[in-house]
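Yeah, one chain of the complex is gone here, protein chain that is, but the others are all in their spots.
Chain naming follows the written order as A, B and C, and within any one chain the residues start at number 1.
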Amino acid sequence: MTQKVPGLTPDHASLIVHGADKPGIVAAVTALITRQQGNIVALAQYTDDPVGGAFFQRVVFHRQDLSVALPEIRADLAKTLGEFQLEWTLRDMSIPSRMAVLASTSDHCLLDLLWRHRRGELPVSVPMVISNHTNTADDVRSFGIPFFHIPSEGPDKSAAEAEILKLLVGNVDFVVLARYMQILSSDFLKEVGVPVINIHHSFLPAFIGAAPYRKAKERGVKLIGATSHYVTQDLDEGPIIEQDTVRVNHADSAVELARRGADVERQVLSRAVLWHSQDRVIRNGNQTIVF
Amino acid sequence: MTQKVPGLTPDHASLIVHGADKPGIVAAVTALITRQQGNIVALAQYTDDPVGGAFFQRVVFHRQDLSVALPEIRADLAKTLGEFQLEWTLRDMSIPSRMAVLASTSDHCLLDLLWRHRRGELPVSVPMVISNHTNTADDVRSFGIPFFHIPSEGPDKSAAEAEILKLLVGNVDFVVLARYMQILSSDFLKEVGVPVINIHHSFLPAFIGAAPYRKAKERGVKLIGATSHYVTQDLDEGPIIEQDTVRVNHADSAVELARRGADVERQVLSRAVLWHSQDRVIRNGNQTIVF
Amino acid sequence: MTQKVPGLTPDHASLIVHGADKPGIVAAVTALITRQQGNIVALAQYTDDPVGGAFFQRVVFHRQDLSVALPEIRADLAKTLGEFQLEWTLRDMSIPSRMAVLASTSDHCLLDLLWRHRRGELPVSVPMVISNHTNTADDVRSFGIPFFHIPSEGPDKSAAEAEILKLLVGNVDFVVLARYMQILSSDFLKEVGVPVINIHHSFLPAFIGAAPYRKAKERGVKLIGATSHYVTQDLDEGPIIEQDTVRVNHADSAVELARRGADVERQVLSRAVLWHSQDRVIRNGNQTIVF
Partner (left out) sequence: MTQKVPGLTPDHASLIVHGADKPGIVAAVTALITRQQGNIVALAQYTDDPVGGAFFQRVVFHRQDLSVALPEIRADLAKTLGEFQLEWTLRDMSIPSRMAVLASTSDHCLLDLLWRHRRGELPVSVPMVISNHTNTADDVRSFGIPFFHIPSEGPDKSAAEAEILKLLVGNVDFVVLARYMQILSSDFLKEVGVPVINIHHSFLPAFIGAAPYRKAKERGVKLIGATSHYVTQDLDEGPIIEQDTVRVNHADSAVELARRGADVERQVLSRAVLWHSQDRVIRNGNQTIVF
């Protein structure tokens, strides 16, 4: 068995549809899949307001010889959904999404992603890891993955960002910041042109910014958490994909909180990456639908 | 505001469809809803095997003047789904399901359900509580709910069961065993004719039978749990609806385990009852689909 | 069996000791208990910094005929711990703490506390419930507990606060705000002279202030939570006793978030009240030690 779950699935497509809700959308979409000889494997639908709300749908369907039929299915979708003025994305699920990982010195999120990828848990390829430090180079390359070192010293990050963009653009479908400790500029986010997923080292909106575990210790919290979100120009304010918390107590030092936090961070980030790469996450303004 | 969430919803219907999977079912069902002037509010679908598996679908749709249109919708469903040889259930969600509760001396599950019902959290009516003890009578009646005492002493339970059946049959849509400490006979289950939901005071399949908290203490477990399931003739073996666990430690006595267990039991049972009364739970052999 | 766990325990005392750490404190305290013919049942100790930190200890000990021996034990403690310049509290655990509950219209936290009290889960007596609304009067009195209605309309709360103080002072050992929707003045907190425990309807420090569930919905969070803390003059900023979270998703409305939040609130508050009434919680600046 070369294929692993929940990895790549030949002859399966994911279709995401969203836009203003109108009666008959689900019927139109599913009728289209039927006439295109597809068989629906999973379907989820959500409307954020029964009256005049926004409509979101994810369908996974099986279609024999999908790759041959794709152009015709796309043409049918363009015509059918155009009448409803809906946006849609159709993706062949036998093709892995290309994921780049940006990291700094911390290795817990980075290695967890690479290890899950090697186990076949993530339907992605990993064309590159980029870090502004060198300490993880050997580990990354031991997974057979290219490692690029792009330092980002000094106040002007534009040269480093330009170099990163040169590596990314055209080569990746999404970017994961696995505890990458540099703030990306608005220009970078515009030019990279693909979704960027971050792991925030606290339960947003608590303890935004630096030293969250020290702040959590000072506040005497009984839980610490982590948040994975899409990066937008509003730092730490992008749409949340996944969150989790873990119980701590008064005897835990700030260092111990950070250690437990690292465990939550890698779990939360790996779930967010899995769901994103399975086309389960749809952005809706500053929120997400996770099907 | 007379209507509470997630209570009754006027002009909304839930449609459950299941049977052997074939291409085109979702399209046929959603096309039917569209031509019957319904607007889909929520849709979930599941197939237990992409090839030759069983198909399950839950749709909630809004339809102006639903009560007038119901006969025509039913006729359309019978015709359309008959062609696919599918089973279906259509329910008007403005009408509460009628829930009977059977209890013994323990009050934690019973009172939690009645209190949630009074708050408008459960889309049910509660025509009666039946107990083989009298200690909860005042509490039940303070909620404005009829309390019937049917003792079940001695080895022969058939007289008591007959009396309970006389109260239930025709008057209720489902029965909840809220720590009812009597084993119901196969005959009773056949004659009652509606689903019976139980809360098992442990994390099945662990610690089946009597004194689960003493057994858990002896085994030195670090978690205890509860399981809510449909009652079948195989005691404690029916399809599981919901489960949860809670952390305990060596210092907790068996009595303390029971106290914490009671907290998990009422949470698990109330979730199972909510989901059942929202038509979210479909039985599939000895398993459940919970949409 | 008239006594229930974890209720009152005859001939048991809890001793809390705290102050600047010095070598030999634990030895001195435990030697004292031994010479006073006590047998240690539970002991927990914590030092917030091994070098020059603060010392905290909780001991529960059994002593035959405790009530007779208490004066002598107190004298011994005053002498022994005075040499170490430590603060201490000794409490006879056969005597329930007297708990007042302040509430408004919401009943979920209030009724859960009263119900747990009736089950024997809380080692407290409840001499009174005070509310600025009347809707819970019948429920409270059905538990055999006095209900006092003190409205708090208009901008000047001083008359209402004075009336509440007249009821509380001298009659209660601690006060629980069970979703009491009035802000207590600094003067009130000074004059009441006993700990006041609040349940904050969110996971502090997130969503402080009004309408937390609407804010949580707008932010698109995937978890909601609750925090129980001691009330200080810094609103919502007092020492945290307990916190918990529960998973939600995009399909949950703000009303549904509030419903799930209510479940977490009553669990978190009941745990905080139990631990406080078992003398397990020690305040350490703006933090707590929970043994």
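Keep in mind that, in the parts below, a contact is a pair of C-beta atoms (placed from the backbone, for glycine too) under 8 Å apart; a residue touches a chain by one contact, two chains touch by 3 or more.
Keep in mind that what you see is a predicted model, and the values were worked out from it rather than measured.
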Among C:Y46, C:F174 or C:Y230, the residue in touch with the chain that has been omitted: C:Y46
Candidate in contact with the missing chain, chosen from B:G19, B:G120 or B:P239: B:P239
Contact residue for the chain not shown (choose from A:Q45, A:Q267 or A:T288): A:Q267
Sites on chain B contacted by the missing partner chain, in the whole complex: 46, 48, 203-207, 218-223, 225, 239-245, 249-251, 284, 286-290
Residues in chain A touching the chain absent from view: 5-6, 42, 107-108, 111, 115, 119, 121, 138-139, 142, 251, 253, 255-256, 259, 263, 267
Interface residues of chain C (partner: the chain not displayed): 21, 23-27, 30-31, 33-34, 37-47, 50, 62
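Convention: only the chains that are shown with their structure count from here on.
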Mean-CA-position distance for chain B and chain A (Å): 36
Inter-centroid spacing, chain C versus chain A (mean Cα positions, whole Å): 42
Two or more partner chains touched - positions in chain B: 42
